[in-house]
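The complex appears here minus one protein chain, its other protein chains still in place.
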Amino acid sequence: MKRQLELKVNGEDYSLTVEPHRTLLEVIRNDLGLTGTKLGCGGGECGACTVILDGKAVKSCLMLALDARGKEIWTIEGLSRVGDLHPLQRAFVERGAIQCGFCTPGMIMASKALLDENPHPSEQEIKDALAGNLCRCTGYVKILEAVLSMAKPD
Amino acid sequence: MERFELLEPNSLDEAFRLLSEYGDEARVYAGGTALVKLMKKRLVHPSYLVNIKGLKGLHYIREDEEGLKIGALATLREIETSPLVRQRLKVVGEMVHTIGSVQIRNVGTLAGNLCFADPASDPAPILIALGANLKIASSEGERILPVEKFFTDFYETALSQGEILEEIQIPFLPKDSGAVYLKHTMRVAFDLAVVGAAVKLDVNAKDDVCMSSKIVLGGVASTPVRVKKAEELLKGKVINDTLITKVAMAASTEVDPIQDVRASAEYRREMIEVFVERGLQKALERAKGGVL
Amino acid sequence: MIIEGEFHVTASIQQTWDFLTNIQKVASCVPSFEKVEVFDDKNFTITVSQKVGPFSATFETQTNFTEVTPPTRLVAFGKGKDTKMGSSFELTNQMDLIGVSEKETLVKYKADVKINGRLASVGQSLIKIVAKREVAQVIKLIQEKIGGQLSGKV
Partner (left out) sequence: MADEYSVIGKRLPRIDAMEKVTGTAKYLGDLTIPGMLYGKILRSPYAHAKILRVDTSKAERLQGVRGVVTGRDTKGIRLCVIPHLANKPPLAEEKVRFIGDEIAAVAADSEEIAEEALDLIEVEYEELPGVFDPFEAMKADAVKIHEGGNTAIHISRSYGDVEKAFGESDHIFEDRFETQAQPHCCMEPHGCIVHLDRSGSLTVWVTTQIPHPYRKMLADVLGMPLSKVRVIKVYMGGGFGGRFEMDPMEIIAYFLSKKTGRPIRIINTQDEQFTTGRTRYPMVIDIKTGVKKDGALLAREVKVVTDNGAYNSHGITITMGVGTKCTYLWGLPNVKYEADVVFTNKVYGGAFRGYGNPQITFAIESQMDMIAEKLGMDVKDLSLKNANYEGQLTCMGHKITSCGLKDCIDQAAEAVGWKEKRRKPGNRGVGMASLMHTGGGVRLLFGDCNLSDVFIKMNNDGTIDLASGMAEIGQGSDTALAQIAAEELGISIKDVNVITGDTWTTPQCLGAWGSREVFVAGNAVKMAAGEIRRKLFEEASRMLEARVDDLVAKERKVYVKGNPEKFVSIAQVATTCYNRGRILAGRGCYDDPTTYIPDSKTGYGGVPTYAFGTHAIEVEVDRKTGRVKVLNFVAAHDVGKVINPMMAEGQIEGGGLQGLGYALSEGLVWEEGIVLNPNFQDYRIFYINDVPRMKSVMVESIDPDGPYGAKGLGEPGLVPTAAAIANAIYDAVGVRIKSLPITPEKILRALKEKE
């Protein structure tokens, strides 16, 4: 049976009805059309589906959409306006932290959750925060450098 | 994922009622990280999920004179970052840090981890070693069960139908005690323990004599295993390298380790020896250094 | 997966044979047994249900004796499916009976258990341990029941 779901995504209020078995990822992608958040492994292992829920990074593929009732969610689409990147996004672009780009939204959201909580993380703290996000292209070197550059602005 | 009904009790009593009413067809849902994954793979098919997230009264981490009290809804991440946990029982926070990833710890709960009863559960060994208890509630009332008695088989617990794990009670470490949890994995992060070794030592600070000890192993059998014969070797003895080696060897022969895709039984046996040895060394160091 | 071994029962070879070829009796020694439907003395459907924690599977297993050599050899083949788990189950079990004395029989068994489908990729090691444990239980019950039957306890 469908249930009412009120939530705020990227600063905008949404009111929809969803069935209990829908994941937050499905609702974000299919109902809200925000496909920047990716479906990778579907089992909470790759981190491509990471969004920020009430300030905390979560894997939206393992969360029921109804768990987001009344919560505030940020996805990759909420980080920038047209032509105006968030500094973290700019760091990813300028430091070459992107290859195929599939893990990028999840990496950025996981990094943002960290930086919001801890603006000056150590290298180890960054690694701990990103240890739930897989990247098969970059070898993580440039991702780490991009997040580090935010931790210690040049 | 297959369809199910989400039931949302407003009180524990209502939750008990729903659980007894729907019996086997219902499962308690809190963090859900493990359950949703299995449901997505169509390996578990509950018709009803009893969502206890609305029971805000279960969401706490606090202390009393005996120890930490952790409510069923406290997330792993809250425990990991709790100043209270860090100050009063550091080893618990250290252990939680090794579970899954930040995203998983932000959602998953300690109670959920225990109830799922994965043989490789990280909290189980150290909670047993620390002598933690569980407050289990049902319509019949409450009961207190040592964590040590909680795990009955692969993914099976002592919870009866209609019961909910309400609180985890972890006693503080007495003075001159040290505890540690060491997790051996094949990957640094996001991996299950090939061997998880929890060691707690109570020593006489003057002469390093072991007053009592608990050594508990995870990831090696259908449930966490306490190696009592090995513990026995420590009792009343001065803890030194020779004894530690002997105890570690005894621990490795006391268990009949499982074999799976992560490691062979033989390797597990060898690692039990290594990690019990390292655990004892570290626990002794902590007992003497006053690390909580 | 092959599970093999041998066990003794305190009964003559004929008594043991009679017990082992009586489906109802044998079924009552299977802990996961739910029900049996007998078509003739060689064909029957036995329903077994296994539950381990949150995982449960029910296999309605069509079984037949493929080799019957009284009182020394019995080979049974069973095949079942659990649609809900998208998994199937196959068992070939060969039993050789050797009379040790008037009151003692040695039973050698070799069971080939196959689980295919979703269950298979998830928990091979779990399945193995559960299967071995189940077999041990069955043997224990057979020993008890044959023994008990003869001593008039059951």
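Letters A, B and C name the chains as they come in the text, with residue numbers starting at 1 for each one.
Just so it is clear, contacts are C-beta pairs under 8 Å (C-beta built on N, C-alpha and C of every residue); 3 or more make two chains touch, one makes a residue touch a chain.
Worth saying up front: this structure is predicted, and the values here are computed from it rather than measured.
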| item | value |
| --- | --- |
| Displayed partners of the chain not shown (whole complex) | A, B, C |
| Selected from C:S12, C:T61, C:S88 or C:T105 as touching the chain missing from the view | C:S88 |
| Residues of chain A in contact with the chain not shown | 29, 34-43, 45-46, 48, 75-77, 79-80, 85, 89, 92-96, 98-105, 108, 126-128, 130-144 |
| Residues of chain B in contact with the chain not shown | 1-2, 41-42, 184, 186-192, 261-264, 267, 270-271, 274 |
| For chain C, residues in touch with the removed chain | 83-84, 86-88, 90, 114, 116-117, 120-121, 124 |
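As a working rule, only the chains that are shown with their structure count from here on.
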| item | value |
| --- | --- |
| Arrangement of touching chains [line / ring / star / complete / other] | line |
| Contact-richer chain pair [A-B vs B-C] | A-B |
| Most remote chain, CA-based centroid, reference being chain C | A |
| CA centroid of chain A to CA centroid of chain C, Å | 52 |
| CA centroid of chain A to CA centroid of chain B, Å | 29 |
| Between chain B and chain C, centroid-to-centroid distance (C-alpha), Å | 36 |
| Contacts with 2+ other chains: residues of chain B | 41 |
| Residues of chain A touching at least two other chains | none |
| Contacting residues of chain C [partner chain B, same complex] | 52-55, 84-86, 118-119, 122, 124-126, 129-130 |
| Partner chain C, residues of chain B touching it in the complex | 27, 35, 38, 41-45, 116-117, 153-156, 222, 258-261 |
| Contact set on chain A toward chain B in their complex | 1, 3, 19-23, 42-45, 47, 50, 53, 56-59, 61-64, 66-67, 110, 113-114, 127-129, 131-133 |
